[in-house]
Each structure stands twice: as C-alpha cells, then as structure tokens.
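Complex shown without one protein chain; remaining protein chains in place.
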Amino acid sequence: MATANHPAAPRLKGVQPLRAGQGTSFFWRKLHSLLGVIPIGAFLIEHIISNFEATGGPAAYAAQVYFLNHLPLVRVLEWVFIFLPIAYHAIYGLYIWMRGKSNVIYYPWAGNWMYMAQRWTGLIAFVYIGYHVATQRFLGVSLPENPGAAFHKVQAELANPWILAVYIIAMIAICWHFAYGVWLFAAKWGITPGVESRKRFGYVCAAGGVLLAVLGLWSIWAFVGPKYRNAPADVPVSMLVAPVGGINGN
Amino acid sequence: MASPRIIVVGGGLAGLSAVIKIAEAGGSVDLFSIVPVKRSHSVCAQGGINAAKNLKGEGDTTWQHFDDTIYGGDFLANQTPVKAMCENAPAIIDLLDRMGVPFNRTPEGLLDFRRFGGTLYHRTAFAGATTGQQLLYALDEQVRRFESEGKVKKYEGWEFLSAVIDSKGTARGITAMDLRSMEVRAFPAEAVILATGGIGAIFGKSTNSVVCTGSAQSAVFQQGAYYANGEFIQVHPTAIPGEDKLRLMSESARGEGGRVWVPKTPGDKRDAKQIPESERWYFLEEWYPKYGNLVPRDVATRAIHKVVYEHHLGIDGQPMVYLDLTHIDRETLNRKLEGILEIYEKFVGDDPREVPMKIFPGMHYTMGGLWVDFNQMTNIPGLFAVGECEYQYHGANRLGANSLMSCIHGGFTTGPIALKYAKSVEAVEGDGGAATEVTRQKEINKALITNEGNENPFKLWRELGETTTKHATVIRYNSGLQEADKKILELIDRYKKVNLSDKSQWANTSFAFARQLKNMLELSRVVVQGAFLRDESRGAHYKPDFPERNDEKFLKTTKASFTGEVEGPNFEFEAVDTQYIPPRPRRYDIAK
Partner (left out) sequence: MANKTVTLEIKRQASPDAPAVWEKFELEWRPGMNVISAMMEIAANPVTTDGQTTTPIAYDSNCLEEICGSCAMLINGKARMACSALVDNLEQPIKIEPLSKFPLVRDLQVDRSVLFENLKAVKAWVPIDGTYDLGSGRRMFPQEQELRYPLSNCISCTCCMEVCPQFNEATGFVGAATIAQVKLFNSHPTGKVLAEERLRALAGDGGIQECGFAQNCVEVCPKQIPLTNAISDISRDVLLQKAKDLIRG
C-alpha cells in the first residue's frame, strides 16, 4: 500500500488507487453516455423536426402531434425510450457533475471550458425539460387527446417573455449539450482517436448543433412571430387527416 | 535457512539490475532509495549504451569495444572486469530490447546504432535522446512486477546512513532514516549492495542530480571501506551553466559546425551578436587548427578552462564561453539538433538559433569509487558496490555510452554473486551490532539537531563546491590542491558550528542535507589528496606540472582508507591488471 513504506508516518489521505476490475461504475457510466446519443439524442432530433411543422401553421403542427400520438404502443415508447432514459441520463449526469471539480480559473483551455459548459448546459436541460414536460405533457390541455390544441397551448406559454427567454436559452443549451455530447461520445468510445479526427468531427458536431438550434429557434419564431398570431384554441381533427395521407383510418 | 535477505541501496540502473537478478533467482530484496526509484539519476543519460553488436557491417567485435574502453581509460582500469563487460554487452542489449525499451530502429526492424566518442564503430544503441530514462523505466517496470509478487520490498524515501558491521568486520545490514518521520532503524541482511551513483554534489554544481552526493560511499569509507581512484573526475566540455545545476549540451552541436569563442576583451559587456568577428577569439580553432572545435572532450575541456581561469576571458567575467550555432541556417539546425536546442531554450530562455549558447565544462562523472574486487565486493565482507559508486570499469576516463552498460552489467553480475554469498555466509551472532549502530546514528542526529552555532550547511556546501571545482576538476596544481584540502579542513571545522534553522523531526530536508554534507566533506579530501599524490597526467587527471603519463610510478589504483586523523585519509597503491592489452601511448590525433 501507498503508506506501508512509511510505518512511522501518519497515514496520509488521498485519491485511492484504481480498483482494478472491481465495481460496476463502468457499466453505468457507459450507459449514461450511450443513452445520451440513443435514444435521447435521436429523440431530440425528432422532436425538433416535429416542432418545425409549426412553421407550417397550427394545422400542420396539429397534424404532426396527432401523427406522433397515434404511433403504435406510443405510451410504452414514450416511457421506455424518452422519459426513463432522460431521467437516468439527467440524474446520473448530476452525479457525474457532483464528483468532478472544474478548474477553468487556472486552466482556461478550450477543452476545459467545454467540460464545464457540458455540465451547465446539462443542468439547464434538466431543469428545463422537467418544466417543459410537466407543463406541455402533463398539465393543462392534454395534447395526446387534443392534438388540435397543440399550437395554441405552446403559443400561450411563449406569450410570456420570461418563458420565451427560458425556451430560447434552453434550446441553445440543449443543442450545445447534444452536439458536444456526440463529439465526446466519439472521442470516448474510440471512434475519433486522433487529434485530427476529433477536430474534423468537431466541425461536424458544431454544424449539426447549429442546424438543430436554428431549426428549434425557427420553430419558436413560428409561435411568437406575426404570421400565426392568435391561433385557434383548437383545430378540428377532421382537418388533420388529409395532410398526413391517410395513415390513420378514423 | 529461509531465503536470504539482501539489501540493495539505490534504485538507478545498477541497483535495479541487481534487484532483478536476485528476485529472479528466488532471493528477497529490500530496496532502499532516497527518491522513488523511477526518479533516479540514471534518467539523465541521453546518448546511448555501447555494445559491439556489429549490425552495421563494420566488423566490430567485443574485443574492439574492450580495447577502446581500456585505451579511453588510459590503461588504468583492471582489464578482467572490463573484458567481461564488453563481452556481456550484446546480450544485455538484447535483453533490454525484450523488456520493451523503445530503441531506435533501422528500416529492416533491427536495432539502430550510432557513433560516439573514442571509437570508430557504430556501437551505441539509443532510444531518442533519452536512452537512460528508457532503460531505467524498463528495469523499474520489471522490479515493479517483482514488487507486486512480493519478492521485492521498496523503501522509497529512506536514506542509507551506514552499514551494520559485526565484531568480525562483516556487513550484516544497514541503518537507514525515513526522510519523513526521521526515524532511524536497522535493517538486517545477509548481504548489502550499494548502488548509490556519483558524487557530483561535492563539486557544488554538476550535471548530476540532487541526490548524487556520495554520502553513502563516504559513510562506508569512514567505516573502513577502501575508496579507489577518487581523483578521476570526468568533466564534460559543454554543459549549460545554470543557477541550480549544470545541464549537458551534447557534443553533436559542435559536430554540426558549432564554434566555441570568447570576446577578446576581458569583461566585454556587449551582447554576443554585437561583437564583431575581429574581436572574437576562436581559441580552439587557433590552438588546434587540425581538429578545431572537434578536439576530444578532455582537450576541449582543458582549453575552455584555461581561457576562463588563466586568460580571464569568460563572458562577462563569468566562467562561460560561447558555443555558437547562429551561422548555421535554422532549417538545418531544426532538422539535426532540435531536441538539444529545445533543452537550451527551455532552461535558458534564449533561442540558440538566434543567440550563441553560453556553455562551460561541467563536472559530469565519477570514474573512481568504492574499491571492489572482481566479485564486486568491497574489502568489508558482505558489502558489495556496483555502478558509478564503484571504480572498476572506466579507468582514468570514461567513454561516452559506457556508463549505462557498466551499471547494468555490474548489477547483473553482482546480484547472483551477492545471493551466493548470502546463502553461504555464517549466521549472524546476536543482532550483528545493529543496536549499537542505530545508537551511534541517533547520537549523530541528536548532536546535529541540538548544535549551537552560526553556520548554514547550504553556505558551507557552496564554499566546498567552489573550492573543489576550482582546484580539483580540469586542471590541477599541487599548490591549488593543497589549498583546497586546507579549505576543506576549515569547512570540516566550521561544520561543527552548523546551526539548523529547522529543528523539527518531520520531513526535515535541511537536516538530511546537513548529514550528507559531513560525508561529502570527508570524501572530498579523498578526491583532493588523491589528486595531489598522483604526479602525472592520465585521462581526466591533468597536471600542467606533470603533463606526461607515468606508467612506471602511477600505473596503479589509488586506494584511500579513512583514518579519522586531521591529516586525512591513508593512501596506498595497487598494481593494475593489464594482462590482455599492454599499455601504449594514448593519442587521439591519429587513428590508433
């Protein structure tokens, strides 16, 4: 042991050596990492693209909500592939954050800033998603049952400038977190083991992140911009069936 | 009896080599080192390690290696152990390769070899410019493996204080001090191997590491061990003077066209680039028109020394001369010398592509050391010595890249011999004198910590370094050596008034240093007086008053023994084993 060489010395505390081959943290940490990309990242992309339907107006948006809520086993999918993974990713992420000690004051290097940014954007995402899911999924008008009310519900929410600010910040933070998360995933799973490959993939991730953020912000603009001001509180379901091309028989 | 316990002191190449052989043969080892063994001074070696592998189609042989080594050492080395080393060298290189040392390779995947001083053959295997580091790590890894198997117990952060010697004069273990708790303990062993390196600190600043004080050698010298050829100290011509130490600047800088010069005017304050050609003195080129800046190491060293101390032309009055590469284009420099130029840049802060380097000869290597027989045992039975701390492989001057080989060969030889000895030695009576020795050491500690006076050990050390460097390195005069001995006596006297500002008993580094200083002072008299007695010039030992080698009188090993008298050590001379190669004149102006 570290201090066995100094029998007369007081036992010095410090970071313990590697517990070679012991414990399960490898599995849980890798699970956290994987879930961030699949399914959470995949869902994020889907969600931003779906929301982009808002730029087509209340009817198009309602159609998309209707479509998603009529996927087979939608409630199971929602819990298994969205809620539970996000909850795990968020809670384990907080645990990771708690155990790291950021030190950008003394080491203000790009990677170190990104390390810190990943934690803060993660926290923003955690808080925001909690609020967002509560208000949009579980409180107020239930959208699965009333997809036609979707546009109006979101628009009403974003009418509050504070909430709007929160949505904009969270949109950017989440896209940042996701884009850098994908980059980290590639680096830490050995997909980009060279400096050059990480640099190149960095550009790809940055472009993807910016694209997602732009799409997301564009969608927000659809709700608050002049084009669809005062959207109807509900769009009749009969209006929704045609645009999605008869996927749903009723 | 249970498997014998062997103590190895020192975790550099020599010590670790011995540990590996003993552990492999089933012995148990206690390994003592002041620093974690991976931080030992062996890491500083750069150039490479010699072995006549003859992979370049030059017809190199181990006999050639042997002849070069003996010739380079000016015939002072006993030939039997040197011959064994040269013959063993190729197998050692193979072994190091198998251990994973990242030696440089040829395109065909074979070991690459480069040329070094004192030979005409490509005989030096190398791993970049950090060969010593790479070799030490390979051995350190093997020792870590044995450590994890319980065959080796490391005592890192423990300092060797003395050998435990029983009433019959046999070594029975050691005393050592924990450098954190300052606890002194005895450790019994059937055999003790010292592998404690060089004595650079005796010269104040040297290319050696901080731990190379020679304290351990001096301690056993004071306990009755012979110290041999102490006067032979290698001074490397081109070191980078620093405030804290001297750092080596490789000979390849001159090989690529570097020129050595000083301003012609004493105390010239101008920047080097401001001094016109006509006011520069390229003294090596003037004195040695044939070889110019590429004269052999000892010649260059002596010339630089002379310019500084006799012509008083050191840069800005400091002991430094210029090594100038600025006339060579940047691209060539970067291609051929980048590694060493970066060292200079990092530590001096100047770019040697733009500004001439300031260099000076630096104390570099200890050819002398504890006297050992051909079995690496000192005259104290059971006490072995190996590596730079013993004397037997390099004679009066060491060839570059032979030191790493002598350490590893020595360790590999000593390990099995010590184990065999340990298995056959008579059982110890009682504690073998351990309790008495611990008491003696504790009394030394107590006296030092409670001492009243006004002397600072670090200041005494500086004065020691100044006098030994001035009088006992490159050029030696008997008058100067006498002056140095007088100065050392004065320092020994003043040492009695050392007052430590730190009297604590926890990680007291100045206390440990003060203990080493006493040993440095005693050993420095061996160097100075040995040099005084040797009225000839041989290898690194040069006396202008006796410029020739004198085989009749001095083809002898100097053996110093401690007396405790104010006159200093007792000296005797022993014939040198020259059974294979008869001595012949040593000249580097012609091919030998």
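Chains: A and B, in written order; residue numbering restarts at 1 for each.
Note that a contact is a pair of C-beta atoms (placed from the backbone, for glycine too) under 8 Å apart; a residue touches a chain by one contact, two chains touch by 3 or more.
Keep in mind it's a predicted model, so treat the numbers as computed, not measured.
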Full-complex contact with the absent chain, from B:Asn104, B:Asn451 or B:Thr578: B:Asn104
Where the missing chain touches chain A, by residue: 1-3, 5, 10, 12-27, 29-30, 96, 98-103, 105-107, 109-112, 114-115, 118, 184, 187-195, 198
Absent chain, residues of chain B that touch it: 20-21, 24, 35-36, 38-41, 43-44, 91, 94-95, 97-100, 102-111, 127-128, 130, 133-134, 137-138, 141-142, 144-145, 147-148, 156, 180, 209-211, 241-245, 247, 343, 346-349, 412, 456, 458-459, 462, 501-502, 504, 506-510, 513
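Just so it is clear, only the chains that are shown with their structure count from here on.
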Chain centre separation (chain A, chain B; CA means) in Å: 63
